[in-house]
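Every protein chain of the complex appears in place save one, which is left out.
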Amino acid sequence: MSQAATASTPAPARTSRGAGNLGDIVFEWACRGAGVFVLLLLGAIIIELFIAGLPAFRAFGLGFIWSTDWDPVQEVFGAGVSIYGTIVTAVLSIVLAVPLAFGVAFYLTELAPVWLRRPVGTAVELLAAVPSIIYGMWGFFVIVPAFATYVQPTLIDTLGELPGVGFLFQGAPFGTGIFTASFILAIMILPFIAATMRDVFEQVPPVYKESAYGLGATTWEVMKGVVIPYTRVSVVGGIMLGLGRALGETMAVTFVIGNANRISGSLFGPGNTIASLVALEFGESETGSLKLASLLALGFILFVLSFVVLATSRYLLRSRLKA
Amino acid sequence: MSITLSAGAVPGPRKDPEVALSLGRRRKRIDFVIRTLCVLATVVGLIFLASILTTLFYRGFEAMNLRVFTHVMAPPGSEGGLLNAIVGSLIQATLGTAIGTPIGMLVGTYLAEYARGSRLGNVVRFVSDILLSAPSILIGLFVYQILVLPFGGFSGWAGVAALAIIVIPVVVRTTEDMLTLIPNTLREAVIGLGSPKWKMIVFVCWKSAMSGIITGILLAVARVAGETAPLLFTSLGNNAWSTDLTRPMSSLPLAIYAFAGSPFEDWIALAWAGALLITLSVLILNILARTVLRRRT
Partner (left out) sequence: MNRRTILLGAGAALTLPAFGARAQAVQITGAGATFPNPVYQKWAEAARAAVNIQVNYQSVGSGAGINQIRNRTVDFGATDAPLNAQQLAEGNLLQFPTVMGSLVAIVNIPGIENDQLKLTGPILADIYLGKITRWNDPRITAINAGLALPNLAIAPAYRADGSGTTFVWASYLADVSQEWKDRVGVGTSVRFPAGTGARGNEGVAGTVRQVRGAIGYVENAYAITNRLVTTQIQNKDGIFVKPEHETFMAAASAADWNVPGFAANIINTAGPKSWPIVAPTFILLPTNPTDAARSASVRRFFDWAFKEGDRLAQELEYIPLPQATKDAVRAAWNRQFGA
């Protein structure tokens, strides 16, 4: 049919194709240009943060990374405490969130009646949509009082007495601190990990599961023997994605971390993370000051941390993304 | 697969029927315990959501009244509202989405239509995914460095730029996903009709992927509407009425952040009202996005 059209009216077809060629070139370059723009954007973010943080690296050397000093009065700055807090809260939040997320994903793929899957799945995803500042307020006005009055005194009186690990649960029950921050973070990343797990669980070919059921396996045995081995790599990728989120979360942590520039042995002790320190101290930093440079250097370090974690996550999830 | 099962979980033939029976019971019990734990995990997750929403509704509605929408922020003790923050949020989220969406759509189109399997395409896809999950506070710091410091101060435009950077990867992801779903036979049919490729993409591919792309845009709006960290160092916040994008501009998340830490009861009440507003809008946008997508599929 197109041949007939070209044959009967060749001239208009040629002009339209000519315009099409120009249009094609413009459009393709617009698309490619936008792609390159995104590339340059990420590059610019890394370079800008590095340049802005350079005075801090110059002043304190590489020791900036592990020095635990943060003294705005003496103008001595180090990233050690906030890097420690960032990693500890993120890892702890993963420890808390992964079992929950696994339970939710298992329930949604294997256990829940079909009519319940969509509403429950949507509800869990909505948990991911709640803005982080709302988690911060909720944490501060609801979780912190509950922790200070009930959870922490109980844990301090019981687990705090244990030999060996007791030191993790000692100190004053402020309600805020490393543990509270990890707890809020865990709730925030739970839906991300659960959604990834659910998606990869659903990709297991039904025939594998059915043959296992046919052999008389229970639901849990199918999970353990078929689904988890089949999806292991992607599940770890999903967990890394959650870890990446937890590393850079700002608002929720800022409200509850207790912001102290010391490393506390106890999980209930205060600490800070890179993001919370930057958010809290930025307003009191003068342009051109060493403090501002140190905060931007912290931003650069956070970027490197997140980049490594997110890149790993993407590498592990690549098979799922291709599918 | 079946080897794992017969070796580990499923019992082989047993000589003693009683042992086999007790093993079977034990397996059933483990299964039951784990299933119960999974149901509990889901219930715990839902309880968190319920707790957040009840707290918000309880404290938000208590503080909610018409003044929140008709008055600008006021000193403690005077009758103030959140009008300037609401308008500021609307302006910045709208402009941020308006700037970020076309760029994101072009990148998504590039990935799906031009760069499948190409090296540059893979790098761009990777970078966009990193941006999607990168800490938003860093985007704020970046914009502070390139737009606030050199151009003499905090401004609504700087906030818009930060939000646009957050919008781009969200739109990229949904656009590419939706375009990939379109069967190649459709593309071939259109090209076969003699249409240039760009027309094929714009009038056929984009059109058939429209509901998916709209979903992406709605999700992007929902995401930036609640962002606080990138605005702290860019648009800064403003207590007075201002629609001037070259000056500091207010927004709901910044108002919540400032008021929630304040010493005054009426300000804290306003923070809750703002929190309710923002959460409701974000959740409604999310549900809307899902409905748009579902109606098509």
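Letters A and B mark the chains in the order given here, with residues in each chain numbered from 1 onward.
Everything that follows uses one rule, which is that contacts are C-beta pairs under 8 Å (C-beta built on N, C-alpha and C of every residue); 3 or more make two chains touch, one makes a residue touch a chain.
None of these values were measured; they are calculated from a predicted model.
Looking at B:Met64, B:Val221, B:Ala260 or B:Ala273, the residue that reaches the missing chain in the full complex is B:Ala260.
Screening A:Asp71, A:Glu161 or A:Glu210 against the full complex identifies A:Asp71 as the residue touching the chain left out.
Per the touch definition above, the residue from A:Pro173, A:Gly242 or A:Gly299 contacting the chain not shown is A:Pro173. Only one of the listed residues, B:Gly159, B:Gly237 or B:Pro253, touches the absent chain: B:Gly237. Interface note: of A:Thr219, A:Asn261 or A:Ser294, the residue touching the hidden chain in the full complex is A:Asn261. Within the complete assembly, residues 69-74, 140-141, 144-145, 148-149, 172-177, 254-255, 258-262, 269-270, 272, 280-281, 283-287, 289 of subunit A touch the chain that is not shown.
On the side of subunit B, the interface with the absent chain consists of residues 69-71, 74-78, 83, 87, 152-153, 236-243, 247-248, 258, 260-265, 268, using the contact rule stated above.
Definition applied: only the chains that are shown with their structure count from here on.
Centre to centre, using the average C-alpha position, subunit A and subunit B are separated by 13 Å. Across the complex, subunit A is touched by residues 1-2, 4-6, 8-10, 27-28, 30-31, 34-35, 37-42, 44-46, 48-49, 51-52, 55-56, 59, 103, 106-107, 109-111, 113-115, 120-121, 123-124, 126-131, 133-139, 141-142, 145-146, 149, 165, 168-169, 172, 192-199, 201-202, 222, 225-229, 232-233, 253, 256-257, 260, 271-272, 275, 278-279, 282-283, 286-287, 290 of subunit B. Across the complex, subunit A meets subunit B through its residues 1-2, 5-6, 13, 16-17, 19-21, 23-24, 26-28, 30-39, 41-42, 44-45, 48-49, 52, 99-104, 106-108, 111-112, 120, 122-127, 129-138, 140-142, 187, 190-191, 194, 208, 211-212, 215-221, 223-226, 229, 241, 244-245, 247-251, 255, 275, 278-279, 282, 287, 295-296, 299, 302-303, 306-307, 310-311, 313-314.
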